[in-house]
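For reference, the structure is listed below as structure tokens.
All protein chains but one are shown at their positions in the complex.
Naming follows writing order (A, B and C), and every chain is counted from residue 1.
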Amino acid sequence: MRLSRLSKGVLGALTAAVLAIVYIPLLVVVLNSFSTSQTFAWPPPGFTLEWWARAARSQGALDAIGTSVIVALAATAVSLVLGTLISLALQRYEFFGRSTVNLLVILPIALPGIITGIALNNFFRTIAGVQLSLLTLIVAHATFCIVTVFNNVLARLRRTGTRLEEASADLGAGVWTTFRLVTFPQLRSALLAGGLLAFALSFDEIIVTTFTAGTGVQTLPIWILNNVFRPNQAPVVNVVAVVLILVSIIPIAIAQKLAGPESGTPRASAGRAARSR
Amino acid sequence: MSATTSTRRHSVSAFLFEHARLRLALLLTAPLFWLGLVYIVALAALLVTAFWTVDSFTGEVRIEWTLDNIVTVLTASVYQSVTLRTVGIALLVTVIDILLALPIAFFMAKVAGPRLQRALVIAVLTPLWASYLVKAYSWRTVLSPEGLFAWLVEPIGGSSPGYGIPATVITLSYLWLPYVILPIYAGLERVPDSLLDASSDLGAKPWRTVRSVVLPLLYPAVIAGSIFSFSLTLGDYIAVSIVGGANQMLGNLVYTNVGTANNLPLAAAAALIPIAIIMVYLAAVRRTGALDNL
Amino acid sequence: MRRLNFRRSGALVGLAIASVAALTACGTAGGGSGGGASGAPTDELGDYEDAVSILAWPGYVEDGSNDPDVDWVTPFEEETGCQVTAKYYGTSDEALSLMKSGGYDVVAASGDLTLRLVAGDLVQPVNTDLIPNYENVYDFLKDKSWNSVDGQPYGVPHGYGANLLMYNTDVVQPAPTSWDVVFDRAAEFSGKVTAYDSPIYIADAAVYLMAHKPELGIENPYALDETQLAAAVDLLKAQRQHIGEYWGDYLKEIQAFESGTSVVGTTWQVIQNSITTGNTEVVLPEEGATGWSDTWMIASDAEAPNCAYAWLNYIASPEANAAATQYFGEAPSSQEACEFRDDCEAYHAGDAEYAEQIWYWSTPIAECLDGRTDVQCTDYSQWTAAWQEIKG
Partner (left out) sequence: MSAPAISLRGLRKEFGSVTAVDGVDLDIAQGEFFSMLGPSGSGKTTVLRLIAGFEQPTAGTIELFGEDVTSTAPFDRDVNTVFQDYALFPHLSVLENVAYGLRVRGMGKRERAERAREALEGVRLGGYGDRRPSALSGGQRQRVALARATVLRPKVLLLDEPLGALDLKLREQMQVELKQLQRSLGITFIFVTHDQEEALTLSDRVAVFNDGRIEQLGTPAEIYERPQSRFVATFVGTSNVLEGAVAAQLLGVPGTFALRPERITLADAPTGRDRAASGTIAEVVYLGTGRRIIVDLDAGLQLTVLEHTLGRDAASDAALRGTRVVAEWSDRDLVALDAAVPVTP
């Protein structure tokens, strides 16, 4: 669209303003990680590296990050599989109850976390009769993570259509070979994007986690929850947050790069056209 | 490569190919098993629990059918006022997030070059990795009477809104903003540039194009984003306890009932309120195709 | 029990479960015969086992993994050879279900859990003769309704603390001596009054009413009949108009007082100790206050009873008790522990008179804790509903 310099400028300014709003609290977090105030007083009365030193020695934080990574990876893996299966089913087939299945995938994220949390808690303890553990937590996380993979894969499937798969079958590839050599490579960047979002969603989840984690299971948000309320630990939490922000840029950047070339060209739902012919 | 040998080679594939229903069943079994067994059963069990009672003597849930919990939730003034407050906050958060997300998403999708676009996506995603609690506490710092906000606006005669509903709205809007920007950005990416060109070719000024072409096409994506901000706000109980002053939201009522009072039936009954609201919301937006855009 | 955060305010969950049999048996209601406790305590100890499994609130069993400087588990392990596995729980209910599932030797239980454990035969009576350090424990913590049944101890006290009144000395003048600054006089500080965010806070109002509305006949702030509860609720609803925010965790409360968001309200001693602005004071008002006290107990089916006894003795030892209670910000269980702490005075450790003014947290149940039999008391779920209504 031919935008005037002015409208581009206004849009750019608005974008910059929103980003500023987004980053100011994060900047406060960074500053507080160096602040001598243990309770984030403003402006910081002084600066110290003590919290960074303490964070570096905090085995609890490391363990919690480890647990979170395990949970997020496992939940992401499950949601990648289930999300892909369900999006293939919904995109490539017409069947009765299709929209119900669609709703079913969305529900765990659309319903407030506390409801998902107490429902699963009740389910695990009374119906399934299992102790809350790392496994129950993973199951809970995967349940609401499916939707991010589902949506990304569904959009990609819609965009790519069925032509390439037909070509593959035409050239003699069986169902599985076609998936391995054609469908999957086409979905790769969508899976990456969906998986990344699922990972992030799981990694920072606190409400469902509160209700479904086993007692010994301390994910990072739970660790933070426990520590942000200890006056002598709160600044350490800021350090951990800062480190996480910095570290997180790497996978996001990689994902962006990988997803970059293909995601640029929107092609209207070829698959749909093929289906409705 | 005669047809017969290849037929034999692909026997499983061929069998699958011939049975589309079987393929569909194979695709759907695992996810439906998971979602149905784990989630729907759990949800149904919770809803049924709403009609049971807690034995005040043992504290155990007792299967004794009653409407008391439902009646309590529907008639108690505290539930009514908290529901109104929560829905109000959720709507406000959603509107604010959409208004903030639209220009930035538009800039990302249609103005920025590829490099800048990539950088902006990273910039929008990054805050997701700073813990929810850390961000909420950061806002508590920023909004405190002597905090950064007051420090910035006092010279121009402003003051911090303090802790309360405005602070809750600010914090929640902040927390969910990336979840609203992303679907809108993705939706804008799907709007072909040629349509925008066509509109301006037909004489529409940029604003007119945005209003008449972009927004209608973007509607499902906006709704998709709104589901995030609306539902996440509806169930939140942590942010409000950090920056909400003395206020409570629906999430707090549910949480207190189950976490403090150990009264799962009453918590389940209270949970019916947000469930009903979300269901109505989903039903209303279903037609727009928004559910495909989350 | 120190509430670390609002997750833990669930500690009071379902106290209602406490069996009436056990309750009537224990000191609170007086009379009755032996509770659900089985058998007599062990007479003698054997060799240490290899390991001991402990169930506790987070922060009670620190082995240096959160902060290398905070570690009182390693010395115990070196001393006894009992390898400690700690499991942390979030609510007393959770602890109860974990104890039922078995596998733990020792549990740190709050006042709302102890009797349930006793009634459920999940913990065993403790022979304090086998715990040398028990002798040092303050007398006013021994033989209490939440740690003993018919004079038979079921555990070793850990520490205790009170829910005090904190005020901003710049704003609240003269120094208050009564809770009236947060109740009848709350309007003077409207918008800057704070209170603990839990239904149990109703007991604070009840403590106030005991002194100021004797006609209500409140004998125990955890035993309120409907009229008494209604009076407390009215008081708290009036207070709600002036509340700036309720608090549930240290950080929020400290920030609120440091920034001036709150100027008067309930607090813990440790919060006062952490505030750096120097313009706050705490006081135990003349009406008394609510408070908490936890107990270390041994599972009835403990696989490592000798290590368990060793832990109970160890955690009651001056040095370990000092470390653990200081880390949490509560008074230690013995005067000797104060040798290893420099802040005992602030916590009024050992001040029996001070301790007498504390109404230790108990969960309200229908059977009145004050012994009344002519009336039903309000239980915790009613308190919760009332609390939600108060907050509005």
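The rule is simple: a residue touches a chain if its C-beta (ideal position, glycine included) is under 8 Å from a C-beta of that chain, and two chains touch if they have at least 3 such contacts.
Quantities reported herein were computed from a predicted structural model and do not represent experimental measurements.
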Chains shown that the absent chain touches, full complex: A, B
Options A:Leu11, A:Leu132, A:Ala173 or A:Leu191, residue touching the unrepresented chain: A:Ala173
Selected from A:Ala61, A:Leu154 or A:Val182 as touching the chain missing from the view: A:Val182
Contacts of chain A with the absent chain, listed as residue ranges: 163-164, 166-174, 177-178, 181-182, 185-186, 188, 262, 276-277
Touch residues of chain B, complete complex, unshown partner: 1-3, 6-7, 10, 13-14, 17-18
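To be clear about the criterion, only the chains that are shown with their structure count from here on.
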Selected interface, B-C versus A-C, where C-beta contact pairs are more numerous: B-C
Farthest chain relative to chain B (centres taken as mean CA coordinates): C
Whole-Å gap between the CA centroids of chain A and chain B: 13
Overlap residues in chain B, where contacts from two or more other chains coincide: 137, 140-141, 144, 146-147
Of all residues in chain A, the ones touching two or more other chains: 40-41, 225, 228, 234
Touching residues on chain B, where the partner in the complex is chain A: 1, 6, 9-10, 12-14, 16-17, 20, 23-24, 27-28, 30-32, 34-36, 38-43, 45-46, 49, 61, 100, 103-104, 106-108, 110-111, 114, 118, 120-135, 137-142, 144, 146-148, 151, 174, 177, 182, 186, 189-193, 196-197, 199-200, 206-207, 209, 227-228, 231-232, 234-238, 250-251, 254-255, 258, 264, 267-268, 271, 274-275, 278, 282, 286, 291-294
Complex contact set, residues of chain C against chain A: 4-5, 7, 58-59, 64-68, 87-90, 94, 97-98, 101, 249-252, 254-255, 258-259, 270-271, 274, 276
Interface residues, chain C side, partner chain B - complex: 6-7, 9-10, 12-17, 20, 91, 93, 197-199, 240, 243-246, 248, 251-252, 255, 259-261, 366, 379-381, 383-385, 387-389, 391-392
